[in-house]
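The complex appears here without one of its protein chains, the remainder shown in place.
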Amino acid sequence: MAVVREITFAEALNEALDYEMSKDPKVVVMGEDVGRYGGIFGVTKGLIEKYGEERVRDTPIAESGFIGTGVGAAASGLLRPVVELMFIDFLGVAYDQIYNQAAKMRYMFGGKAKIPIVIRTVSGAGASAAAQHSQSLHALFIHVPGLKVVYPSTPYDAKGLLISSIEDDDPVIFIEHKMLYGIKGPVPEEPYSIPLGEADVKKEGKDVTVVATALMVHRALEVANKLEEEGISVEVIDPRSLVPLDEETILNSIKKTGRLVVVDEAYPRCSFATDIAALAVNKAFDSLKAPVKLVTAPATPVPFSPALEKEWMPSTEKIEKTIRDVL
Amino acid sequence: MAVVREITFAEALNEALDYEMSKDPKVVVMGEDVGRYGGIFGVTKGLIEKYGEERVRDTPIAESGFIGTGVGAAASGLLRPVVELMFIDFLGVAYDQIYNQAAKMRYMFGGKAKIPIVIRTVSGAGASAAAQHSQSLHALFIHVPGLKVVYPSTPYDAKGLLISSIEDDDPVIFIEHKMLYGIKGPVPEEPYSIPLGEADVKKEGKDVTVVATALMVHRALEVANKLEEEGISVEVIDPRSLVPLDEETILNSIKKTGRLVVVDEAYPRCSFATDIAALAVNKAFDSLKAPVKLVTAPATPVPFSPALEKEWMPSTEKIEKTIRDVL
Amino acid sequence: MAEIPKEKLLWMYETMVKIREHEERVAELFAQGKIPGFVHLYIGEEAVATGVMAHLRKEDFITSTHRGHGHFIAKGGNIKASMAELFGKATGICKGKGGSMHIADLDVGELGANGIVGGGIPHAVGAALGIKLNGLDNVAVAFFGDGASNQQNFHEAINLAAIWKLPVVFVCENNLYQISLPYSKQQAIKSVAERAAAYGIPGVSVDGQDVFAVYEVAKEAIERARNGEGPTLIEAKTYRFRGHFEGDPQIYRSKEEVEWWKKNKDPIVLFEKTVLEKGLLTKEELDTIRERVKREIEESIKFAEESPWPKPKEVLEDVFSTPTKGVLVWQW
Partner (left out) sequence: MAEIPKEKLLWMYETMVKIREHEERVAELFAQGKIPGFVHLYIGEEAVATGVMAHLRKEDFITSTHRGHGHFIAKGGNIKASMAELFGKATGICKGKGGSMHIADLDVGELGANGIVGGGIPHAVGAALGIKLNGLDNVAVAFFGDGASNQQNFHEAINLAAIWKLPVVFVCENNLYQISLPYSKQQAIKSVAERAAAYGIPGVSVDGQDVFAVYEVAKEAIERARNGEGPTLIEAKTYRFRGHFEGDPQIYRSKEEVEWWKKNKDPIVLFEKTVLEKGLLTKEELDTIRERVKREIEESIKFAEESPWPKPKEVLEDVFSTPTKGVLVWQW
């Protein structure tokens, strides 16, 4: 493979948006400060200059209103909106439009509606943004049927998955971890798509399976590389899309290693972590050689102080200790 | 024990409300049609006649507004509101006030606030009420820390748990399954309370543990009684409060039986069912003799047609088959 | 109303009578246990949907509510398929998955009833945004109740439409009750139309029992929208002749009140009186329509009754439109 240039996660997303807007006039971008400001994390930079105010729309603070507007626009068949919810923490002021409207319309209408909307949003702790700007709430979108949920960990995946998401005819929640925007990685200049529902084995291994999401993929890899030196072989799987979920890749890995650790920066109960544990104990029970362990945040809000937030997040130390525990 | 009179689930709840309002002038009831109408399921009947319009308040359709009002009233220390969200399906128009405000205030404020609010709401399928009036969304309240979540299955539990919930200083989500309102059971006339966080073993058994919630407790018991005749001994545990959760009772049972089936009328992923499965495979792994099986709804919205809704709900047939599967 | 073409008058009458007949039969079928679930009927409010829809084309969009049968019928929805839907049959317009609160007919621009009060208002704004960006001269109309005008989406969505000058009309059917709560206890103002001032758009209140009055007001608003002059908020004061839903004990209002409305403000009776008095239509014309409509409704019921139930496995279909890897059933 030829050497590809490295760009940031945020730039990769911007390229995907730019490509889709250039290709399909039905694609519009809406949200708070997505216009000249370029989005508060810079993801929509330059779009308004290129595609104009009609297609790149700054909105008032009215998330239920403007996400609902996106849903209606998608249902009408006239547009394919990409709507930004500035922080995933704000889902509570627009949740009905997402899980009761966008997610259910097709089913309620007997398969007659298509709802091609992408809701881009930002999750994650690590920026001392405190209890209402640091959450990882993907479980709330996984739980309710009818939404596809994408949560990439690398610039490469981010671009390919965002392109697929915009081209998908179903509602997609596209989650971006705020601590990943600045990381760089190789990203081809030309457009490409990564199918939703395909996990990526970020590192092969044979002793233990680690399923991790977003920022936690990086922490898991850090630990895996360290343990490698000791001769412990860790397989790190990034599901990339949480709905649909690539059960097969995960189950095959567990069958190979017999051990499972899930690393998920989220509240522990009714979570993606419990989901994968349940999958394992149901469908790979005979292969399991040890308890399934989950490295999650505790069941508390996210504290503000860096001294506390660090403890709240799943750390490489905790990941390492947990992996050792199941060996 | 003396014979106690039998009353319905709805009447038991009404007695709890009546008792608390008579005892503490700070207790107020708010919600749509809770006044003269008595609540659309009759739970608040007679309260406005007894306690007046000031303490029993009919609200406009403004769930975020009036639940937020309840939260503020609770935080001010001046009231202990019991607020009705007519259907749990509507949580999406008020969710922020629940999980970002009520649930987090105490923590964000360093333990200085008390938020004594109870949000009563109605869940469950079985009434052909379709996709937006039939959901079981308790997982959405369990996932986010800071809320206590109560989900009773009998009139007796309903009364005792509602009294405890109103007297609790933390926000409590009190969920009532609509198909249970009419069931009758023995309920003492005098007030009593059941501590939050204590599971109830509804039937003892030694071959397999079934953890079930609300309406599903009844279906699980039906199956357990049937299997009893064949000599299969099923233990049925009703956690009653999902947060806090009585892990101990559940784990002890699994350790005894070595087998676990969870029956939960809810979407399958990131659910209470996966929660209990994860608990088992982590903390009772060595006791497990078979895969953990979950009987849930499928990952689809709730269909309207009785022909489809019946299939959507966990049935006694499915429960029975699943129990046999793990034996 | 002299300028209303005769054809349109006939259509208005047919539409109002169709809604009335439909709803009366549905009430009976519900009482007989043939239609399950929650059913909210539109009887008494026929003039609102009719007066507005008189100006809409097939390509125009509407969004509706839990009380949606009238909007669906007036927009030209397929009644056979919707009746089968009410029964929960496989031939239903939603294949039995939606029921009364979720009936939609995308083929005629009916973007759906809604079980969430206020839920559909932003969808109309979205359709209007699509219309504008595609350079079309269509419009979108959001129907909703007085109760809904206290809800978040009313505020957020109307404001968006106002600042973006979208081709959308907001029609509040103020039937004086939000289930049991009278309008006077919902708002400290006299008319929902007063709320237009908060968004800098025109607001107008109209007698919703007078189809001609609704027709005039809607005409102006829809023309404004089509001409790119932005949204209007219309309040139609109306009254539901039946309970909130079938089975409602209606303890919150007196029998006298209901009787007064039925006697003095029945939109169909008022229409008949006017057109006959003014000689715009004849008794025979009206009777012919009524007969035809009755037959049509009976046929739809027959169709529904004879249709098969959906098959259990269909529960799993229609969640996503693109084929997905992974599971829909968490196959334990």
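Chains here go by letter, A, B and C, matching the order in which they are written, and residues are numbered from 1 within each.
In this section, contacts are C-beta pairs under 8 Å (C-beta built on N, C-alpha and C of every residue); 3 or more make two chains touch, one makes a residue touch a chain.
These numbers come from a predicted model, not from an experiment.
**Q** If you put the missing chain back into the full complex, which of the shown chains would it touch?
**A** A, B, C
**Q** If the hidden chain were put back, which of A:G124, A:P171 or A:P301 would touch it?
**A** Looking across A:G124, A:P171 or A:P301, the contact with the absent chain belongs to A:P301.
**Q** Based on the whole complex, identify which of B:S233, B:N282 or B:T316 touches the chain you can't see.
**A** B:N282
**Q** Sort through B:D24, B:E49, B:D169 or B:E204 and give me the one touching the missing partner chain.
**A** The one listed residue touching the chain not shown is B:D169.
**Q** Spell out the interface residues on subunit C facing the chain that's missing from view.
**A** Touching the chain left out of view, subunit C contributes residues 150-156, 159, 162-163, 185-189, 194-195, 197-201.
**Q** Which subunit A residues touch the hidden chain?
**A** Where subunit A meets the chain not shown: residues 32-33, 35-37, 40, 58-62, 64-65, 89-90, 92-93, 127-133, 268-269, 293-296, 298-301, 303-308, 310-312, 322.
**Q** List every residue of subunit B that touches the chain not included in the displayed model.
**A** That gives, for subunit B, the contact residues 28, 54-55, 57, 59-60, 62-79, 81, 93, 96-97, 100-101, 105-114, 145-146, 148, 168-170, 195-198, 243-247, 282.
One rule holds for everything that comes next: only the chains that are shown with their structure count from here on.
**Q** Of the pairs B-C and A-C, which shows more C-beta pairs in contact?
**A** If we tally the C-beta pairs in contact for B-C and A-C, the bigger total goes to A-C.
**Q** Taking each chain's centre as the mean of its CA atoms, which one is most distant from subunit B?
**A** Between subunit B and the rest, the longest centre separation is with C.
**Q** If you average the Cα atoms of subunit A and of subunit B to get two centres, how far apart are those centres in Å?
**A** That pair's centroid distance is 31 Å.
**Q** Rounded to a whole Å, what is the gap between the Cα centroids of subunit B and subunit C?
**A** For subunit B versus subunit C, the centre distance works out to 35 Å.
**Q** Take the average of all CA coordinates in subunit A, do the same for subunit C, and state the distance between these two points in whole angstrom.
**A** Their C-alpha centroids are separated by 39 Å.
**Q** Would you give the residues of subunit C that are in contact with at least 2 other chains, written as numbers and ranges?
**A** Correct list: 92, 94, 96-98, 102, 114-116, 152, 319, 327-328, 332.
**Q** For subunit B, jot down the residues that touch at least 2 other chains.
**A** 64, 89-90, 92-93, 130-132, 269, 293-294, 298-301, 303
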